[in-house]
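Every protein chain except one is present and positioned as in the full complex.
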Amino acid sequence: MAEGKRNPEEDGSEHVPQWAMAIDLDRCTGCEACVVACSAENNVPTAGQEQAAMGRAKHWIRIDRYYEGEFPNIKVKYRPVLCQHCDNAPCEPVCPVYATYQNAEGLNVQIYNRCIGTRYCANNCPYTVRFFDWFAPEWDGPLDLQLNPDVSIRPAGVVEKCTFCAHRIKRAKLDADAEDRDLADGDVQPACVQSCPAEAMVFGDMSDSHSKVSKKIESGRSEQLLSELGTKPRVYYLRKAD
Amino acid sequence: MLVILLMLVALPVAEAQQPLGFSHSAHIGKARMQCTDCHVGATSRDQAGIPSIRKCMLCHQFIAKDHPEVVRLAEYWERKHEVPWARVYGFKKEAAVQFRHAPHARAEIACAQCHGEVSTMTVAVKTVRHTMGTCIGCHRENKASDDCLACHF
Amino acid sequence: MDRRSFFKVVGTASGGAMTGACGKQAQEIIPLLVPEEEIVPGVEAWHPSVCQECGAGCGTIARLMASEREIEVEGELVRQRIASIKKLEGNPLDPVSGGRLCARGHAALQSLYNPDRLQGPMKRVGSRGEGRFEPVSWETAIGEVGDALAATVNSDPSKVLFLTQSRATLRTANIARFLNSLGAPAPSGIGVGDFAAETEASRRAYGWNGIPVYEIQDSTLLLSIGADFLSGWVSPVLYSRRYGHMRQGRRELRGRLIHAESRFSLTAWNADRWLPVWPGGELALALGIGHVLVTEKLAPALAEAPQELVSAYAETDLEAASSDSGIPVAAIQEVAADLASASAPLVLAGASMVRRNSADAVTAACALNLLLGNLGKAGGVIAPSVSGTRLESTRPSSAGWVERLAQAAVVFVDRVNPAYSSPSSRDALSGAGTVISFSSFLDDTSLFADWILPDHDPLEGTALSVPDASPVPAVTAAAAFAAPLYDSRPTETLLAALAGAAGKPFETLEVDASLVQLHAELDSGAGEADADSFVAESLRQGGWSGERLVHKSAQASQLGAFRPEGKQDPLVFQAYASLQFGEGSGANRPWLQELPDPASSAMWGIPVELDPGTAEKLGVRNGDIVQVESEYGSLQGPVYVNPAGIPGVVSMALGPGHENYGRYASGRGANPMKVVGDIRDRKTGASALGPTRVIVSRTKGTGRLIQFSREDRVAAPHRV
Partner (left out) sequence: MAPSGEPTELSASSISDDILSRMPRASGRYMAAIGFFGAVVAWALFAWGYQIQNGFGNTGLRRPVYWGFYIVNFVFWIGISHAGTLISAILRLTGAGWRKPVTRAAEAITVFCLMIGGLFPLIHIGRVWYFYWMIPYPNERLLWPNFRSPLFWDLTAILTYLTGSLIYLYLPLIPDLAEIAGRSSGKKQRIYRALSLGWTGSDRQWQALERAMKLMAMAILAIAVSVHSVVAYDFSMSIAPTWHSTIFAPYFVVGAIFSGIAALVLVMAALRKLMGLEEYLREEHFVNLGKLLMLMSLLWLYFTFSEHLTTWYGNLPYEMQVFNLREQGFFGIVFWTMVACNFAIPFVLLGVSRLRSIATISISGATVLIGMWLERFLIVVPTLSRPALPAAWGNYAPSWIELSITAGTFAAMALLYLLFVKAFPIIAIWEYDETIPAR
């Protein structure tokens, strides 16, 4: 029975997972594997030299790094920054057409085809993780053979950002449905989490207290980025333990 | 004025021009085939799929070889070409719709609900408008998700 | 992708290699020869593969789905449905990658689908270096190259020079067989990242064959000297996984990391303490630490250590070691004391940046583990994989290839780019006899080739390799699963054809046969399986891995004498293999070009890294163009003032400065090897990356530094 699907009538209601991510900064090495994995998974176009110089490069996940101190007592502080999928997201209320909102599973959703490109959300995101599509994306053939059919290619004039690999969540749910079972912890792994060589990232359902991500969040080292702004991010960072 | 407006709304979408006069009614009605015999993915995969010419030729090597359309089919087969079927239903790229067949089949949505009574058609004709209104109406009726993310990602 | 679903898809979709369907058989819409089940639209299939971006040999899995491409067949544009690779991921069954993958590994896809790939064999029509080629047929190419080869082999087979990577793979084994049948000398492994110093040190210090494997996940204090093991050294994915475990994988136990390197590398980022060693001072530092451990009797295994070693450490002058390495005496003493007091100390030794004395430096550092009694114990250092030794023995060495190049009558160039990595070899290349390149790209070296006979992309061919470092004996193997995009040929097959044409036929060792051999070698390791099912199972899982390594202690060590080296005066220049471009081959992948450089956040170009003091003296800021000049050559590039730069040390990553390497890399920046010059490790002959004395001057130019994040400092009250 443990393998089988929960009966919604027995436990009252369908369980709605609450997706969250924990990033252990003590494990993270800053190797940027996640950055490339994300671009590959999500059809994030490269801007090219000219546009990159204009500040139009897109990285749904990036490594922010800051040097502290002076040589030789110098340290570098760094962390991967992606859409924090805030429970209290500043980007959401400002969109005039509801192109961005938080869904029942706690994902901060960006609906590309609804977006009219006011870029208000991008301004209001304190993490600056939203990217505008300045041009229609192009790939020099045959690089386009790599494009992931599970992820829509964003047209010019809309805002895009990390989705927590919503298409993978969808896929995992459909697979589970097809096999008539519940989603198990670890069934859903966003591309960044999956690639992370130091295994610094964990993704899962934070409403399930037994999930790996819940345990990380409750490890005592967890904190949220810019928590003082009250955005209530779904991405938890575990402090370096030094 | 109103008449023109109504005509514009009611104007059927231009029919896809098919390279061969394939008759759905002959296959489903007369030959008693199932939709999934050819569109094998319709109930189990993301995409229903258009059968390869190999599948056509499995039968038509033997059956109705003299039918003019089958003769034309055999010409493609001789040249080792697939039949360049034209798409009848589909979403525009900018709609960013990620449609999956399998969950709809699991929810026991009949093929005809979205594709019309294809069994009575010859060449498939678009009879159901696939607009967001169509989708969301059905979703709400069946208490399926009306989260935008259910389809757009 | 978890294990269960991995088995599920691999079980249904793998096994058969896809054949046919190259350009010529393309049909309108769908080529009939592709089995229908392989490319059902919207259905994914995962196939095991081997990453060949570096020698780590990570097992990967490739996600195959249907795609369409337009190609021209007999002047007609047709659509062709093909199975294309959508994504690469680590193979969860692989002991090296463990289902993880680094940035370069992901970007291997952009080599496969690179728009600048060569689509068929070509013959040079212009002069060497001019880059004018015309397409030829494979038959012509094989015939003519075979004739040239036959002439040389019949007169003086020693004039055949084969340049390839220094890796333990089935490919190098086949190259060895090819050369063997010709009676020609063994292939030369060239380029950065062949880890010759590590291999040599392993032999000298431990008596082992191959690069040692460090059990850092179980150590409590890790001292790494010279090895940037988190971003490119030997097996970055494996060591990153182990690093993560060392930090947070154990209950109540967090390992510490002290890192000594002449650059604030990614490993230095992560270190609790960074020892900024003067370039070339790694040997002095290792000897200094050894000196303290020995003279202050701190070393726990002093008694067991070889006398030769103990006296070498004892004779070291600590003051001199300190001044040569640039590390204060007090710091050396502290580190030694830390090592002595830690419950599981480990010294990880390497030469991410090869120096003139790297073999000595790595040996002296490796030998610290002898003092600590670290061999063959948990959290210590273990011998490399015992299986696959047959392949391991084919690892090409790097000695003497430059000298031979000038005299060579036939030169084969396989997956290396000497014109880039050793710019001084250009003259020899243009003077050499027949030069045959197997490159998929018109790169710096192919420009000098008479024939370019493009190989399959690594993702299109078969592969079998022994990982440079693996926790357990392992080989990674892959059958071909993606139809080749172009009219390329696998080099192994081509070599057999060429040898045949030259009248010296040999039989290529295939992956299957090689696995059968492995099965035969493993008397118990393979279990009950027969050879056929062993091969099938290995190909389905992406390779074979055995039980945990038997911990092995040192065999007879032959340390030899260490030759410390005085500190060169500033400014000195060093090149390094970067996280994104490796030894430079990653430069034609747009993802990697747009990947912010970890230190400088630079995209689409690599800056010259200066320390703040030097920058201030020169009056330059980020983006200003400087000229860097050594006795070997000069370059101009934009400055990045690295807040953690060692005063007087100028650093620059490899990757920029390809004269010809496709649209994304050509003519972008300057090649740091031009300034480094042709300097080598004295013991191994491996290309060194510095230090080279330079003069840096300011030019009038500015503004060529493109950064993703320009801000690298934060105001004090700010929390980030």
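Going in written order, the chains are labelled A, B and C, and every chain counts its residues from 1.
In the analysis below, contacts are C-beta pairs under 8 Å (C-beta built on N, C-alpha and C of every residue); 3 or more make two chains touch, one makes a residue touch a chain.
Only a predicted model underlies this, so the values are computations on that prediction, with no experimental measurement involved.
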Selected from A:29, A:51, A:108 or A:148 as touching the chain missing from the view: A:51
Residue numbers in chain A that touch the chain omitted from display: 51, 54-56, 62, 64-66, 81, 90, 93-98, 114-120, 122-128, 131-136, 155-159, 226, 229
Where the unshown chain meets chain C, residue by residue: 709-711, 713-715, 717-720
Interface with the unshown chain - residue positions in chain B: 131-133, 136-137
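By definition in this document, only the chains that are shown with their structure count from here on.
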Which of A-B and A-C has more C-beta contact pairs: A-C
Chain B and chain C, separation of their C-alpha mean positions in angstrom: 51
Computed distance of Cα centres, chain C from chain A, in Å: 31
Chain centre separation (chain A, chain B; CA means) in Å: 36
Chain B-facing residues of chain C, complex: 27-32, 36, 40-43
Contact footprint of chain C on chain A as seen in their complex: 24, 26-27, 29-33, 35-37, 39-41, 46-49, 52-53, 57, 59, 62-68, 70-72, 74, 76-79, 140-149, 175, 186-187, 189, 191, 194-200, 228, 238, 241-242
Chain B partner contacts - residues on chain A that touch it in the complex: 101, 103-104, 107, 109, 111-114, 150-155, 163, 166-167, 170, 174, 177-178
